[in-house]
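All protein chains but one are shown in place.
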Amino acid sequence: MTHPLLRIEDLRVEIAGRDRTVHALDGVSLDLAPGDSLGIVGESGCGKTMTALSVLRLLPPGGRITGGRILFDGTDLAAAPEPVLRGIRGNTLGMVFQDPLTCLNPTLTIGAQVAEPLLLHGSLSKAEARSRAEEMLRLVGLPRPAERMAHYPHQLSGGMRQRVAIAMALICEPRLLIADEPTTALDASTRHQILELIDDLRERLGMALILVTHDLGVIARRVDRVAVMYGGRIAERAPVRRLFTTPRHRYTQALLAALPERATAGRPPAGIPGLPPSLLTRPTGCRFAPRCGFAGDRCRTTEPDLAGGEHSFACFHPVDPAVTRTDPAAAATDPAAGLRAPAAPPERSDEPLLRLSGVAKTYPLRAGPFARRRSGEGRAGEISAVAGISLTVRRGETFGIVGESGSGKSTLGRLIVGLEAPTEGTIRFAGRDISTLTRRELRAHRRNVQLMFQDSYAAMDPRMRVGAVLREPLVIQGIGNKAEQRRRIAELLDDVGLPRGAVDRYPHEFSGGQRQRLGLARALALAPALVVADEPLSALDVSVQAQILRLMRELQREKGIGYLFISHDLAVVRHLADTVGVMYLGKLVETGPARSVLTRPLHPYTQGLLATVSPPDPDAAAPGTPLSGEAPSAAAPPSGCRFRTRCPHAVALCADSEPPVAEPFVAGHRVACHLV
Amino acid sequence: MIPFLVKRLAQAAVVLLLVSVIVFALLHLLPGGPARAILGVQATPEALAHFNHQQGYDRSLPEQYVGYLGRLFTGDLGESYKLNQSVLSLLGERLPRTALLAGLSLALAAALAVPLGILQAVRRGRAADHVLTGVAFLAYATPVFFLGLVLILVFSQELRLLPAEAPQADSVGGILADAPALVLPVVTTALGIIAAFSRYMRSAVLDNLGEEYVRTARAKGQSGARIMARHVLRNALIPLATLLGLYLPTLFSGTLVVESMFNYPGMGLLFWNAAQASDFPVLLGVTLVVGVATVLGSLITDIAYAVLDPRIRSVP
């Protein structure tokens, strides 16, 4: 290897809390050559972000480097005095953070914030710095940069703010850019655009890149090498292609096996049981051993060292490269996973359970969930959140709703469960129009449809023990006496794989995955026929996602529940759904059998959406034209076809009239586009 | 910004109307009603009846309220029957003096509280923070009149540094010229507010230091002091505008006590003397004016806040 630009040697970081200390990093070593790119991946809490932050010594309060060296261009950043560090930060070493909404100062103009590093590190005049800043904003693809210079962060969309953050990090043309989850907070199409931008700028400026992410899809085609972190250490380090084709560490293998993209009908994504170590104490032995299906006695007593050359790993029972070459995910942590017989498709009938016809929901602009704080009185109009949706969900079926944020998919979910009433159209459940139900009937109807929240924790009263949380639906609906209710709660906990002792605990004592299990248990308490699940996996790590996904499928098979599964994640929907509906700006643009819609999409939006997905496979063929631009506001949706402003094929007709729904090729596969 | 202004102005108008309703209601709560209040305790029942009829106080309450509101708009707040002067002209004399006292106290409070709050935030958990926190708690808990008394005892009686009586000049200029006499009243009025504002500044600076934009600024290579000056202060100071508005009632209550203690010829002293003499037209006139001043003051601070905060000034 050439003389490295960055060399981290045996880095140790501790974070002291009120009454405990977390050993966040415990002997991390990395190398990065000039112009090279490295991805750091792992579950949350494994030390990825800490590694990135300690390079710039921007650790959170209580955090300090307790050992090791960070050599950047010959300077040891771990020991350098603060003024030396300040000369490097933002100058030769730039950083982009995860959340573009909070990482910009809300009360300074964009121009001032982008020019700031230049004024600190360069000898430019204010005017020169401003013109450089404007140039940089143009380079990162901010439309009308001259005008934007005087704007404040809140006037930009999330994607645009992330562009500004990138401009800020790159304005001094650093030799190394560290990007910590730069796209996690963004929508699929924006994510794709930002990643392309980073790629492009890296090439243009010839800088090195460290990309920290939990999303294997993000790094697959964007970095040269990958480091997999686990429990504050590096588990495996390899060139990107080698890592995806022949992972050696059992943790890497398990991570790959958990990806829904890599799952097939016969082999659902396999979760990794348990949780990453808390790092309050230094574990003895391999940190992954407690969750590893292959761990032996030696793994539990001796800590394996990172060994090997370009492809190194710290594992006593590495994956045999000969086995994985054929199917890298075949032998997962859970050896039984691969052997399980193909799941029988859940039983379902053609009986329509839920039927929506022409359902629309508009909010007045000055109130409702889209209102800005203190937006004031104005007759500016309405937000058209859901605009004329018709669909049918059959008993026992999984209907997936896909769309980006702002597409109205969550509003649709709220309408279906009856949290809000539609402004137009009817919702029929088992043939009955919900709006005609009396109070008493409505209360009884609640048993049929339940909602599984994105954040189950927020959906549970923090002052109630789990027992009370699960009992509440039974009490409200007057089901059973105390003893029966207790039995039912125990049953529910068994169903979702939680110990019965959980009833005496409070929701905050559970991990994210366990909370989603609790949320599912409560949704099932009333034995509903339909569960609306609103992004139930989006806050979870892949390893946990896979567990919940599997649980949902199993429960569906056992109990014949129907799901309306709302998600932005196409891979998850592909895996779970029988039928898929694609939403854009409140409209259902395409709907049909999942296989048909997701493999042969007809609508240009669906096609674009599929093309923005980065598959976790370095060899995946570059997909078609990804979506460009951003969705317009639902307060002023475009005339005719709402997608036309971003559609590569749009013609005059698209602006004039709304496209009719057609069913051109496959039965049940409907699309609303003039050009099909 | 415009919708915000419209909404805020409409709110202020409604509140002003309600303030007048409250004062009108107080007028009618008086024993013997407004006639007794204006004619005094010695008035005969016949005189009261005659007055009530003449002034329209025998009409229905809503009618009377409309009349009252009409008089308010012409500036007719009644006559003080102790001072033989119209309430309006009394207020015209006194209001500027109280405004001066309140303004000086507020300026002093802001000037001291901001650096103190920053100091506490920067030295969080250390001796300076603990000491200042303790002092702030005591300052909160000390009634204004006790504080004034202690200050008079120490600085006027023992040390003989400052006079115990406020300036007696008529004009604002004359009052300002007698600066030493102004020190104790201003400090007494300001202390509790200093405590409150410094507590706010401490927590606002701490909150902002924990924000991610501060980490971004550090990642650019900014130094701690410049992050404070350029990034944190701006964000912490803007909400202080609203806080100023919220503290106006407390401030006016303070001037009431301070003016009567230091014999400062402002609205508070006028009010206090009127209370001793049951001079109801003056009492209610001052109450109304103070209420209106508070409403307008908080309206101004809210607008200032909206102008200062770009998130409200320029809604996309």
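Each chain gets a letter, A and B, in the order it is written, and its residues are counted from 1.
Assume contacts are C-beta pairs under 8 Å (C-beta built on N, C-alpha and C of every residue); 3 or more make two chains touch, one makes a residue touch a chain.
In this section, contacts and distances are computed from a predicted model.
A chain of the complex is left out here; the name its UniProt entry carries, from "NADH:ubiquinone oxidoreductase 30kDa subunit domain-containing protein", "Peptide ABC transporter permease", "Chemotaxis protein CheA" or "3-oxoacyl-[acyl-carrier-protein] reductase", is "Peptide ABC transporter permease".
Considering A:Gly296, A:Gly381, A:Pro499 or A:Gly629, the position touching the chain not shown turns out to be A:Pro499 (whole complex).
For the options A:Pro473, A:Pro536 or A:Pro659, the residue in contact with the chain missing from this view is A:Pro473.
Of the listed positions A:Ala80, A:Leu124 or A:Ala459, the one in contact with the omitted chain in the full complex is A:Ala459. When you scan B:Gln55, B:Ser223 or B:Ser253 for touch with the missing chain, the hit is B:Ser253.
In the full complex, chain A touches the hidden chain at residues 275, 278, 417-419, 442-444, 446-447, 449-451, 453, 455, 457-463, 465, 472-473, 476-477, 499, 501-502, 504-511, 514, 522, 526. Residues touching the missing chain, restricted to chain B, are 11, 14-16, 18-19, 21-23, 26, 29-31, 137-138, 140-146, 149-150, 152-153, 157, 248-250, 252-253, 256-257, 260, 271-272, 275-276, 278, 280, 283-284, 286-287, 290-292, 294-295, 298 (touch as defined at the top).
Note that only the chains that are shown with their structure count from here on.
Between the CA-based centres of chain A and chain B the separation comes to 51 Å, rounded to the whole angstrom.
Against chain B, the residues of chain A that register as touching in their complex are 56, 58, 61, 85-91, 94-95, 97, 99, 102-109, 116-117, 120-121, 151-152, 154-155, 165, 168-169, 372, 374-378. On chain B, the positions that touch chain A within their shared complex are 2-7, 10, 210-213, 215-223, 230-231, 234-235, 238, 309-312, 314-316.
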